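All protein chains but one are shown in place.
Each chain carries a letter (A, B and C) given by its place in the written order, and its residues are counted from 1.
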Amino acid sequence: MIVIMKVNASQEAIDKVQVEIEKLSYSTHLIEGATRTVIGVLGKKPLRGKQHLQSLPEVSDVLEISTPYKLASREWKPKDTIVTVGPARIGGDHVSVMAGPCSIESYEQMKTVGEAVKAAGGHLLRGGAFKPRTSPYSFQGLGVEGLKIINQVGKEVGLPTVVEVTDTETLDVTTEYVDMLQIGTRNMQNFTLLKAIARQGKPILLKRGMSATVKETILAAEYILNEGNDQVVLCERGIRTFVDHTRNTLDVSAIPAFHRLSHLPVIVDPSHAAGKRHKVLPLALAGVAAGAQGIMVEVHPNPEVALSDGPQQLVPEDFLDLVERVRVVAKAVGKELD
Amino acid sequence: MIVIMKVNASQEAIDKVQVEIEKLSYSTHLIEGATRTVIGVLGKKPLRGKQHLQSLPEVSDVLEISTPYKLASREWKPKDTIVTVGPARIGGDHVSVMAGPCSIESYEQMKTVGEAVKAAGGHLLRGGAFKPRTSPYSFQGLGVEGLKIINQVGKEVGLPTVVEVTDTETLDVTTEYVDMLQIGTRNMQNFTLLKAIARQGKPILLKRGMSATVKETILAAEYILNEGNDQVVLCERGIRTFVDHTRNTLDVSAIPAFHRLSHLPVIVDPSHAAGKRHKVLPLALAGVAAGAQGIMVEVHPNPEVALSDGPQQLVPEDFLDLVERVRVVAKAVGKELD
Amino acid sequence: MIVIMKVNASQEAIDKVQVEIEKLSYSTHLIEGATRTVIGVLGKKPLRGKQHLQSLPEVSDVLEISTPYKLASREWKPKDTIVTVGPARIGGDHVSVMAGPCSIESYEQMKTVGEAVKAAGGHLLRGGAFKPRTSPYSFQGLGVEGLKIINQVGKEVGLPTVVEVTDTETLDVTTEYVDMLQIGTRNMQNFTLLKAIARQGKPILLKRGMSATVKETILAAEYILNEGNDQVVLCERGIRTFVDHTRNTLDVSAIPAFHRLSHLPVIVDPSHAAGKRHKVLPLALAGVAAGAQGIMVEVHPNPEVALSDGPQQLVPEDFLDLVERVRVVAKAVGKELD
Partner (left out) sequence: MIVIMKVNASQEAIDKVQVEIEKLSYSTHLIEGATRTVIGVLGKKPLRGKQHLQSLPEVSDVLEISTPYKLASREWKPKDTIVTVGPARIGGDHVSVMAGPCSIESYEQMKTVGEAVKAAGGHLLRGGAFKPRTSPYSFQGLGVEGLKIINQVGKEVGLPTVVEVTDTETLDVTTEYVDMLQIGTRNMQNFTLLKAIARQGKPILLKRGMSATVKETILAAEYILNEGNDQVVLCERGIRTFVDHTRNTLDVSAIPAFHRLSHLPVIVDPSHAAGKRHKVLPLALAGVAAGAQGIMVEVHPNPEVALSDGPQQLVPEDFLDLVERVRVVAKAVGKELD
């Protein structure tokens, strides 16, 4: 941390800052510039007291120079983490494919999709059982019934499953039926849920909040790792911007940013970013080209009658085509899908 | 709802859209323009099937022309709602003042602040007991101990209290000790929590999500009203933008927007928007000038040693000065603080 | 400037940075922290070489700790600048009112508006002669004919005039007819125009770019001051955000930010931010309450037939009412409109 004093700060104010830093058990180092004094804060302990120092008299600014996370940081663990979900391995040079409908609607629907995902070479089967919906009047999911369906279909087609958890009330039952637990974009900073889900010990798919920075996303992962669970996959799914041609703006630059700062695997969700079917393929390819280690895509046997997010779900044939193309681009950037 | 077909859409596609609309039990009305056909969807029932229609062949777009909320809408209840918290009445031509520290730290701290808030003419005492923090290594609040402190101080100084609820686990105990329950910006779309909190029957302060639109915020309130609880106050607390001179951008234009669309009271939180002390006063005045029916301000006896958000908390004297100025501006716009 | 080396940077890399800093004629100061080395860059000269240092091996980041502008900075000139346009004085504790139609359409229209602005106690008459329009098919303004009209009406009603300049081609003729020259939001970083307009020696109204930071806006003003013209008024007119209930988001927090960083007067334009008539009044009041030293409002005798921006223009009676209310709020915050 570095404390920047105001231009011509008084000696008294400078002394006060030094005393306060020492109270925090750090040592200090003064640089007297031509117009300002700058005070370095030295010590090995995790960073504390930034806000306190910022509020002292004649302090202009306090800058952090170390990262606020540790367990999720690549500085502390340079090697890529590989997350294992049953037979699926996510991370490294592998491109994983997770696919399934937005909402689980029936056994027949899931079975059709599950077979399509398996046939295309996909690795995980996804589906929503408890749906967080902007309006209270929208379809809210099949609940436990949905969990049972995806569990059964997953076993029948031979794919591990991933389902979003929306609250602690349904966490235990979801954990019982599902192989990987997902935190949705609206819950990325639901810290109670993050801690509770971490303790289940299952692998976790953590979606970036739609207005979260890369650093805040890694800090959300840090909440999970801090509970002793390091099986976390980050997912870029689009951010909120002024743009009106798409639902959310897929931030492909977050992929190399995550890779540089953290050892955790990173996948993209082109379906939620796009909001419309014709953008899913280009965004999936862009994500993989930028270094994503997987994609999560929505597939529905008949999107025209889907109970949620119809416009962005692919039919099985289009999904098959998408996986073929992703495979080619993955290879072009030195990765492998199979 | 209006369905806009693509330029030169086929008769077959147009027929298909009409059939699908009728399946949803609406009637249709065709407009054949020079280059496009547009289909009106008529009916009194709540809107359904937008996404379905959007996914039909040769449909260019589907536009909503009615609002997706009802209970929170001013179209359905033109008169302002007044929310009552003990002796405090929030809404109408009254400007309410809610104040207190970011975190409850001790009885002494709360007592000092509580007396200052009361002396300044404030109406509610706030304080955080369970703190949602970006980093797992930051101070997370005193918990139930904090609830007991604010409960006691509230009684001693004669002010009703408002505390944020962060999860369903701590909801019952918070309800036991507190007069008004707050939903924070990160939980605005935590729908499980919205429904659970609504059922407690206590008045609710709902903060706008930092990347939520005005419409999404009203829909979050609709979740609460739909559970039979209409004692909801909306709070504008700043949105996330590209701007770097402030923590969040206080969207004062949301205040007249909320008033036009909804009958619920609207207050502003200048402290969280500003992030820095010197911006709290101008933002509080701006909010009230734009029509806010209250302010929520952070006050701390000694911000330099605050355990969270020190830089944005006011000392009691500055808070007293702020209330005086807010009173004058309130009067200038035809409202009253006392 | 402070150069932050990567964790465990080599001595060779550290030496290299020091050599490069010295080549730029600064001196250096080393802080060896527990995990990183940080190098202070000391010297009185204007900042140079940040990007160069950032690109050196094993450098993690380079932080600026001084401001990149000087002439526009309050650190260099603590006292408020007052800008004089004929009898009007903009800045300090005065609230100036600039008003007029979006586009100058005819002598009759301008005369009606000019008399209304004068009657309401306004200080400057505005009007657009050359209109920057998003579409090439929209009305582009009356051009020089418009300049002659506003010039004549200004003289007849006794108000100085302000008109936007959109290019260097029309700069001389505009300067001939107009008292204050305006730089529009789309031209805030048209540096050629900034320099050319500065040299005309007339007072300048500089609108913040719709995606410009506060710092970038002050740097745009610095371009003008650097040409020897310090008669610059800054104008906050709304920024582009994800919000969809308003055309642009009026950033009231920019007002105290500008005041803290610069001595130049700051006004707000609620009309362009709002985009709709019913939001103009609350935004004007909010701006003044937050410390703006003036407002610029669009007025049209008959907005229903306006050739541009009809929905946001006020009729004269509503404008009169707005000025009355602004006067009251101005007084409430210790300023004066008359």
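Please note the rule applied: a contact is a pair of C-beta atoms (placed from the backbone, for glycine too) under 8 Å apart; a residue touches a chain by one contact, two chains touch by 3 or more.
Note that the structure is a prediction, hence the values are computed from the model and not measured.
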Touching the hidden chain in the complete assembly: which of C:Val178, C:Leu193, C:Leu234 or C:Val297 does that? C:Leu193
Per the whole complex, from C:Ser10, C:Ser25, C:Ser106 or C:Thr168 the residue touching the absent chain is C:Thr168
Residues belonging to chain C that touch the chain removed from view: 20, 46, 51-52, 54-56, 68-69, 132-137, 166-169, 186-187, 189-193, 210-211, 216, 219, 222-223, 226, 240, 277, 303-306, 308-311
Chain A, residues in touch with the chain not shown (by the definition above): 211, 213-215, 239, 241-246, 249-257, 260, 273-274, 278-279, 282-283, 285-291, 325, 328-329, 331-333
When the complex is taken as a whole, what residues of chain B touch the one chain not shown? 2, 4, 7, 29, 31, 33-36, 38, 40, 42-44, 60-61, 63, 65-66, 75, 240-242
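Keep in mind that, in the parts below, only the chains that are shown with their structure count from here on.
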By count of C-beta pairs in contact, what is the leading chain pair? B-C
CA centre of chain A versus CA centre of chain B: separation in Å? 26
Can you work out the whole-Å distance between the CA centroids of chain B and chain C? 31
Per-residue multi-chain contacts in chain A, two or more chains: 240
